[in-house]
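The other protein chains are all here in position, but one chain of the complex has been omitted.
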Amino acid sequence: MRKPMQTGLIVAAILAVLTITEYLFATHVDDDLIRFLGISVSAVGKAALIVYYFMHIYRLWRPQEAH
Amino acid sequence: MYAVKSVAGAMGLGLIGFYLGLGIVAILRWLFGYPDPWGGEINIIGGWVLGVFLWLMGIGMWGQWGREWFGLKTYQRNLPGWQRYFTFNTDHKVIGIQYLVTFMVVFFLAGALAMLMRAELAQSGNQFLSNGQYNGTMGLHGILMVAVAVAAVIGGIGNYAVPLMIGARDMAFPRLNALTFWLVPPVAVGLLATPFLGGIEHGWTAYPPLAIRTNSAQVLFSLSIITFGLTSILGALNFIATIIYMRAPGLSWGRLPIFVWSMFATSWVALLYTQGFAAALFLVLLDRLGFSFFDPATGGDPLLYQHVFWFYSHPAVYIMVLPGFGLALELIAHFSRKPLFAYKYAVAAFLGILGLSGVVWAHHMFTSGMPNYLHGPFLVATELISVPTGLIFLSALGTIWLGRLWLKPPMLFALAVIFNFACGGVTGIFLADVPTDIHLQDTYFVVAHFHYTIVGGEIFALFAAIYYYFPKMTGRMYSERLAKLHFWWMFIGFNATFFLMHLPGIKGMNRRIADFQSELDPLNFTISLAAFFLGASFLVFIWNMVYSWVRGPVAEANPWRVRTLEWQTTSPPPHENFPSIPVVRGGPYDYGVPGSIHATFPSAPSAGFAGAPAGGGQ
Partner (left out) sequence: MALATAHQEAAHAPAYNHLAINRAGLWLFFFSETILFGLLLSARFYLEGIHREELNQFLGLLITIVLLLSSVTAYTAETAIEHDNKKVGSWYLFFTILLGLIFAGGVAFEWSIAHFHRSESFGSVFFTMTGVHATHVVTGVFMLILVWAQALRGRYGSKNAWPVSAVVMYWHFVDVVWVFYYPALYLTK
């Protein structure tokens, strides 16, 4: 059980960093394109992390069940 | 009579829920200090939500599902005979018949409304209906028929046939399946109640600003359609999971009957796009409550509605017509006694339409005032749809070619699908091309085209399927002579009505309007006569079905001598469909291929199992 818990904490840390990045991009970057790219990339990254590590999307195409 | 008690109790609970919801919203409004706690349409929304919820709980969801949420033991009641059709039954065959009968009733109701409209349109000026009444009739006809087109084949034939065809015992989520059916009665009640609140004035498309300024019938309309969208989405989800996970051993994707493939593609369309209609009407509801999505005065944009609405409602025509195509191909292969021509291309065509369906919606909006640079891309994308459609046609024609056609009623209807849809496809080109569309937009040409594709393509397929599966569903046979009479009567009536309807359209007669210029009188009178002729053909059908269901001769297990799995069990099939799960050994359409078998049943069938020999067919 320790390993998945560790994974959870690492993902949480990355999510926190990305959220702060997103926020800083929004408040401190004036160039529209760079701001848009920064925010979008952070958001997509966060979503991907949650979908993969928290929602275990890979379990969909894994034929055998294992936890 | 448990069923009567159960339905009556659920109706009572639903009503209590409705009033409770009204009251709860009123109390909340009072708490938040609104001057008129009872006055808002939001009360109706609250009432609807709680009413539908309690109705579902009352009809059996609580006992079979809800108790589980609280860790209680669920119980299931399997009633004998007709009573199972009036309870929360999870058997896919029961649900299929529930859907089919319900939507046939709705179909005839909406057809009667069409007769009323044609009576009004037989002559210029207003004879029977005021303009308002005509709008209400037209709107109700439209939305009821859309509901029939969306649900009758998918919910009725799909539910009944798909698990049987793939050799499964039931759908992947049987309780969800029952839930989708029992959401339909509130929808029907909601839609049929609209005339009492002033009628639907905006047709089935509900464009703002009219949808926002019209009477409160709009609220019932929106709520019903959102609920119906939920039905559609959950049903589609169920089909996809069933087709992916519940296929019998050996039934690989390449051996799947083509109707199952069409249901698969359809279900994806329904799953991914139905949100659009629901979301559009949800936003209309919000606008009626003081939001501003569609009011340009406060920053909204009415075109937003059309984008969101057509984002669903164009793919919706594929939801309607793809299962029709699938049925037509399926029946043509069986009744030509030939392998389906270009099976892989037909499958690719279904998936291609699935892929293209999401990028063509704005061809409904060429005259709406959307930016001009969008015209080209949507024109091209729309024309591209004819490529996969053409593949389906070629598959059908190639199957007929040199086949030994067995012209039974299902086959006649399936052939008519091909003919009618060809007409609908050709007239579609004029509506996809911007220059002609600008002239033809909103005329009877559109009405004729639409009815050629949906009635000609889907409703004919629906009747084909009913004549095909009637012996399987009821265990009885209908009168073939009456069925053929119905076919020719309906085919001639249909083509007369809707072919003629192109002509006033080209002359610019607007649809959705009770009156027209008097020079179109003779033409419209002829169309009305043809329409009444078409309407009368269904009396033959009703008589044939009702009489045969009660008194018809007992049908064999496999009257059509076809190979697919649903015919390798008794008519009607037992509770879990098959005595043992079949093992599929070959393709479903290999008629005339020496030594080919479709499926075998591992353990020897028991004595009570009087089905056709495994493998079936010629």
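By letter and in written order, the chains are A and B; residue numbering begins at 1 in each of them.
In the analysis below, contacts are C-beta pairs under 8 Å (C-beta built on N, C-alpha and C of every residue); 3 or more make two chains touch, one makes a residue touch a chain.
Keep in mind that what you see is a predicted model, and the values were worked out from it rather than measured.
Within the complete assembly, B:F311 is the residue of B:F311, B:F350 or B:Y589 that touches the hidden chain.
Annotation: of B:G33, B:P80, B:G299 or B:P522, B:G299 touches the absent chain (contact as defined above). Interface note: of B:V7, B:I240 or B:L331, the residue touching the hidden chain in the full complex is B:I240.
By the touch criterion stated above, the residues of subunit B touching the omitted chain are 69-71, 172-173, 176, 233, 237-238, 240-241, 244-253, 271-276, 278-279, 283, 286-287, 290-293, 298-301, 304, 307-308, 311, 580-581, 602. By the touch rule set out above, subunit A reaches the unshown chain at residues 1, 4-5, 8-9, 11-12, 15-16, 19, 22-23, 25-27, 32, 35, 39-40, 42-43, 46-47, 50-51, 53-57, 59-61, 63, 65, 67.
In this text, only the chains that are shown with their structure count from here on.
Computed from the mean C-alpha positions, the centre of subunit A lies at a distance of 41 Å from the centre of subunit B.
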